[in-house]
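One structure, pasted below without further comment.
One protein chain omitted, others in place.
Chain naming follows the written order as A, B, C and D, and within any one chain the residues start at number 1.
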Amino acid sequence: MLALLRYAASLAALALASGTAYAQSVECGNAPPADQDLTLVAAYAASPPAVDEVAFTMEVENIMANTYGGDLVQYKPVYWAEHKVCGAGTNQEGPKQVTGRWAESWTESADGKTWSFKLRRGIKSYFGNEMTCADHQWSWARGFEMKAVKFFFTKVMLLDKPEDVTCPDPYTVQFKIKDRNPLFLQLLAMNYYGGPFDSTEAKKRATASDPWAKEWLKNNTAGFGPYHLEKHVPGEELVLVRNPNFQPRPAVGRVIAKIVPDSATRLALLKRGQVDYAMRLRQREYNEIESDANLQVIYHPANFIPYFGPVQTNPIMAKQGVRQAMAWAMPYNDILNKVYFGKGLPIKTITPAIYPNSTEKFWPYKEDLAKAKEVLAAAGYPNGFDLTISYDKAISEMEEVCTLIKSNFEKIGIRVQLQGLPSAVYSDTKFTRKQMAHCDNFQWPWVADTGYTAWVYLTHPEVNVMNAVKNDDPELNKLTEAMFVTGFGAERLKMDMRIQERVAEDVPWIFLVNPGWREALKKEWAGFVWFPDNNIHFELLYKKKS
Amino acid sequence: MSSVRLLKYASRRLALLPVQLLLVSLIVFVLVRQMPGDPTFLYTGPFATTERVAEVRKQLGLDEPTYVQYVRYLERIAYGDFGLSMRTSQPVVADLRQRLPATMELILYAVVFSVLIGVPLGVYTAIRSKGALNRGVFVYGMTSGALPDFWFALVAIFIFFYKLHWLPGPIGRIDLLISKPQNISGLYTVDALLTGNWPALASASGQLVLPVATLVFIYMSLVLKNTRSAMEDMLRSEFVTYARAAGLPRLMQWRYALRNAMPPIITVTGILTWFLLGGAVLVETVFAWGGLGQYAVQSVVNSDYAALQAVVLFSAVFTMVIFLLVDLAYFLIDPRIK
Amino acid sequence: MAATLLQVSDLTKIFPVGGGHQLKAVSEVSFTIRRGEALALVGESGSGKTTTGRCLLRLIEPTAGHIQFDGVDILAQTQRQFRALRPRMQMVFQEPYDSLSPRMRVGRIIEEPLRMLPELDAAERQRRALEVLGMVRLGRAAYDRYPHQFSAGQQQRIGIARALVTRPDLVLLDEPTSALDVSVRAEILDLLSDLQAELGLAYLFISHDLTAVRRVCQRVAIMYLGRIVETGETEQIFEAPLHPYSRALLSSVLYPDPASRLSRYVLTGEIPSPIDLPQGCHLASRCPMVEPRCRSAYPPMDRFGEGRSVACYRAQEMRALGGLTTH
Amino acid sequence: MSSDNPSLPATPLPRVGQQTAWRDFLSFTRQRGGFQLGLAIVALSLGLAVFGPHIGPYPTETALPGMPLQPPSWRHWMGTDVSNMDIFSRVIAAPRIDLTIALVSTAIAFAGGVALGVISGFFGGGRGVPKLLSEGIMRAADIIQAFPVFIFALALVGFRGPGTENVIAALAFLNIPYFLRITRGAVLQVRERPFVEAQRCAGNSEWRIAFVHVMPNALTPPLANISPTIGFSILLTSGLSFVGAGVPVPTPEWGSMIAIGAPNMMTGQWWTALFPGLVLGIVILGYALVGDGLKEFLDPVNKR
Partner (left out) sequence: MAPILELRELSVSYETQGGARAVLSKLSLDVSAGEALGIVGESGSGKTVLVRSILGLLDPPFRTDHGTVVFEGRDLRQLDEQSFRQLRGGSIALTTPEPRKHLNPLISIGRQIVNVLRAHQTLAEQAARTRTIELLRAVGIPDPERRLAAYPHELSGGMCQRVIIAMALAHQTKLLLVDEPTAGLDVTISRQILDLMHELAVSHGTALMLVSRDLGVVAHYCRRVAVMYDGRIVEDAPVEAFFAGPAHPYSRQLLRAAAASRGKRGAEKRVDALAEPARTGCPFRPRCPVAVAACATAVPALQQVAAGRRARCLRAEALLRQELAA
């Protein structure tokens, strides 16, 4: 009860804090009605290979987001009037986007290198254990051990070693980082890859040969989040049940997720009312739902950056002129209209439009085949060249996009071979940079910052796995590094602009269309909030009173 | 007496199995080595560091020479360990155990109906070689073999689910909201019947209709055609002619013929079962059946090599067992086999 | 030129039949054929006559024994060496059509054995082929046709022509007429007799058709379960066989003459399985004249006059039974 | 010929002479409507394999301007697909790849299967190295055939990766044992025919007998099976492409067209998957009809 009150208070504080341009009568992220006890049946596209950070798919994210429920802080939901939907306030600058989750308050030392978080009392896991600093400490130590996503976070957060997370008292978590990091809080707000775990429970499952309970945690969850994974039959179904100790109490007490691999079947099930929610449909299918009186599509512009990536390990792709020519030859409108039925947004910069400082002004490219041919000839390929474009076969929209690209490229003499790959092979060859070029829509920057985005995707290929196109531009490298340690202000803004300009000049990525965050549900559901993770958060959902 | 003979024969045939299995495993092992890409990545995910990759490689034994890997592999198989599926993070054996009943249920009904319809129809058309039914059967036999099963399934779904709403959609073995019957045999219909779980029985049966009908439609012609030609041959044979000359009634003549047509019918039933295991792959995929076939496809699409090799190995064992059974049935029917 | 063309001694062929059992198809068979002589090898199915013939041409490798062809021990030769002798020993088969390559023209079929005589050029080969086609009374037109365009009798003539094209000394005739109709059979038998006389050929005539044998051959050897039980001049044997088996066999022949009544000599039971034969006379189980010694040791081949041998302890008593024909 | 067989008043003899064979073939064809239909389909499919990609009204691998998924109309007889490519143009272009795969793989399988079948059949009962060879061939064939066809094809392509060459290799590999067995069966019969011994008497070596005399007479069964094998290979190729293990998009291929169209079928755009499957079925039917007809034509039992 006390916890509930506290949470309500923090929400009220939030409403006050964000009360400027986006102050709205609609409240976002409110506690759902306490009198509802609902079951939600979902149609998932695939079953997660594991519910731990070793795996890396949309479904894993989804389950982890709902069972671990995020880290010490979280993004603040605000109301986006033009889309009539709640979403993280990513258009704010830096720390203003963030509010507490497990932490009720926090402090940053003057040098910016020490961060202390005060935990709320009485946060309990499904197993009934109260959250203490030890859980955080254990989770970070495990992250260093796992060398997976959480480990990646430590690098970006500038956290050096497990010992840099300390517990001055059981309800205080302290981080010591190498250098000032203006993005520290935002990074933390996005982190639910790997915890925080209920270490008391997890340790029970550890064995001598498996001290971090890797095996058990692959198919089980031990978090403080709103849900607990009750049942997992790979390839068949997942059942989530409410964490009885989670406050405020979610209205959805049970989520039954059935695995239905075929998107058209998911659609059919939703249309027939056999499921409440269908995950990962295609735009055409969302269109059908919009025309259905009993269903709704929740839309938020979101942060997706589908792009065409010339991989610069290939000498032809390494030529700036060639990349520019391809940018001129890209069928932007066809992709927007035929694949996304005009529903998406054209992307014209590395920073998603809903993120701060995003500008389209540097991006000169539009579909102009004559110009493309000219630029291509100037780059030394008047007769074109042979190009292989890879894509993930599991994402059918990418196949359609690539087919359209192929049609246009062949008109300027680039002979295209499409290579649809199984997801695993695709990501293998992508991250080992064995492809010549790819179409990709699996990228969305978690942190609303140009520096972060450019750094992760387009710089330092020797350390950045995510830089799958092997872009290695000295200027960009320098700029992103500088932005990491530069506090908010005019200087940082200048860097921000230059990065966006440089990316438009050099075209390491050719931006396509952002389809936005789309979720398809029965009409009676409400309480949606978009977070930069692009997941649906079941704990906020409830049924509208009719 | 004959049971002793049967036992001897069966044990001799069984003794061949391990040798065959060894060869089969070798083929599968060699196949797996053909795989493009590094399976390690699938375990580590894209963020993994070099050390982590090396560690996983070591864990998987991928750093050892090929022959050592083969021996290890054989050892593991001997212990029933087919490794972990990268896609489900479960032991492959557990995956198979879960999915096998689904496929078996499908194949079982498909075989039963193919035989129940195909054999009588084949016998009938052999005995009465004229008429509309015969003509129809001929056209059916010609066309059914030519149609792709997966396409037929899609069309059937379009008509009976999408347009007519007569049958449930391709969502697997049971309606999403009906809980599965208690696991006894793994076959939902059987288990539901045994436990008196009528809603589950109704749902499972409804879900079976389209996939089984597809398989039966596409593959029954195999049984039908072979029964008919075996029966025709037997009806033309000297001993049936002689039975007729000796004044045996028609029915007895047909029984003589059918008795002798049994070996080819049994063979073709074996072949059908064997074929259905392959045929089920695509049909399962279309119906999201969650069986072995769909598992195989998902394994291929996701380069889940441990899973794929287990499926391939299992399918070979399944084949051998089927043909062993066929041989034993032959042995029981035909006194000429020693 | 020696009078003896072929001398077979103690020829034995054993087939393993699994389970440690043996099928002794041919046991210690000995006989000779003189130049220009037709010897019949007669017996019922399973008697080993066909196996014997196949061993002579090394289509089957015998287990033991010697075969001297024109003074050469052919079993001592390798298959490659033996190839040089093949032109001199040819064969005519039972099934007229099946013994001809269906997809070859008659000319090529007949010339095929001439490949063993590399000294012949194409023109010479063709000349020889046309020559033998004439001998078997088929015209030149046959040369360019396919076997299936001929009737069974004509096909058998093609088979004979092929056997003769290398100008052999010995021709093995393996049931050459058993697949033919009566009147055709007569023609082929007459042709064979004529050719033997014209070309001075030696025949080994393997048959169960006793009337055919009587018509063509000068001498007869009767086989029973892998052994020769009796040999001698044709008429001698047909008139008064001395071995109980020969007598039973020859008294079973039905001549197309209701007046010819042969004194029947009947064996009891059926031919036993040739697998794992007991020692002793193979006929012991069926013979009306069986004595204890017949079961203990196989009787030796005893000579009864010029060219006549019989393997029976009681052959003398058989002689007392007299001739077969009773009018 | 030892007795009159009432069902066959005249001796059945295989016919070989070229002229008569051709005449027989024509008269046989004239009497068989199904066979005619099959021949027409096969001829048409071969024609499309050569000219198909060029005679369609629209390009086969490029998206057309305008909205996708247009229903069948006079402009687009079979409608358009999700990328707004003309389905008709793609359907008639598909034989180029499907038939290439089927023909090449069947040719390889035929050549390999017949050669191995002759060796294993002819030397089967013998001794020494040829016998071991024969035994080895048979065991290998047994093992390959222990795998259900589609699963093995899937595994072969799955392990080696998708792509035309791999599909061809997989199909050829799978079909070799099939031709091997058929040929072996025929060889086992032919080698018992006396003309083989006659050739031995004529001084031929064993290998020469096997390949010059026996093989030509054992070719009928494998030849008659070429056509159905082509049909079957097309079916397998399309199945592999359907699950994404075959020919890459957007190459016009029936199976992958069905796969692309499948989700649209579920949402009511039935034309996307219906037509490719229909045409695929008709083509396979054609090859099956030709196979049946040829079997009947070449089977000596059906001779008058």
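By our rule, contacts are C-beta pairs under 8 Å (C-beta built on N, C-alpha and C of every residue); 3 or more make two chains touch, one makes a residue touch a chain.
These numbers come from a predicted model, not from an experiment.
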Of C:I60, C:V106, C:A161 or C:A248, the residue in touch with the unshown chain: C:A248
Per the touch definition above, residue among B:P18, B:G80, B:G196 or B:P335 touching the missing chain: B:P335
Among B:F82, B:Y256, B:F275 or B:F314, residue touching the chain not depicted: B:Y256
Interface with the undisplayed chain - residues on chain B: 236-239, 241-250, 252, 256, 259-260, 262, 333-336
Absent chain, residues of chain C that touch it: 44-45, 151, 153-154, 181-187, 189-190, 193, 208, 210-211, 214-215, 248-249, 252-259, 266-267, 270-271
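Operating definition for what follows: only the chains that are shown with their structure count from here on.
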Averaged-CA centre spacing for the pair chain C and chain B, given as whole angstrom: 56
Numbers and ranges of chain D residues touching at least 2 other chains: 161, 244, 262, 265-266
Per-residue multi-chain contacts in chain B, two or more chains: 36, 162, 300-301, 303
Pairwise chain contacts under the document criterion: A-B, A-D, B-D, C-D
For the chain A and chain B complex, residues of the former touching the latter: 41, 43, 47, 49-50, 53-56, 147-149, 151-152, 218-219, 233-236, 256, 258, 260-262, 265, 268-269, 272, 274-275, 393-394, 422-425, 427-432, 465-466
List of chain D residues in touch with chain A within their complex: 61-63, 65, 67-69, 82-85, 161, 244, 248-250, 260, 262-267
Contact footprint of chain B on chain D as seen in their complex: 7, 34, 139, 142-144, 146-152, 154-161, 231, 235, 238-239, 242-245, 255, 258, 262, 265-266, 268, 270, 273-274, 276-277, 280-282, 284-285, 288-289, 292
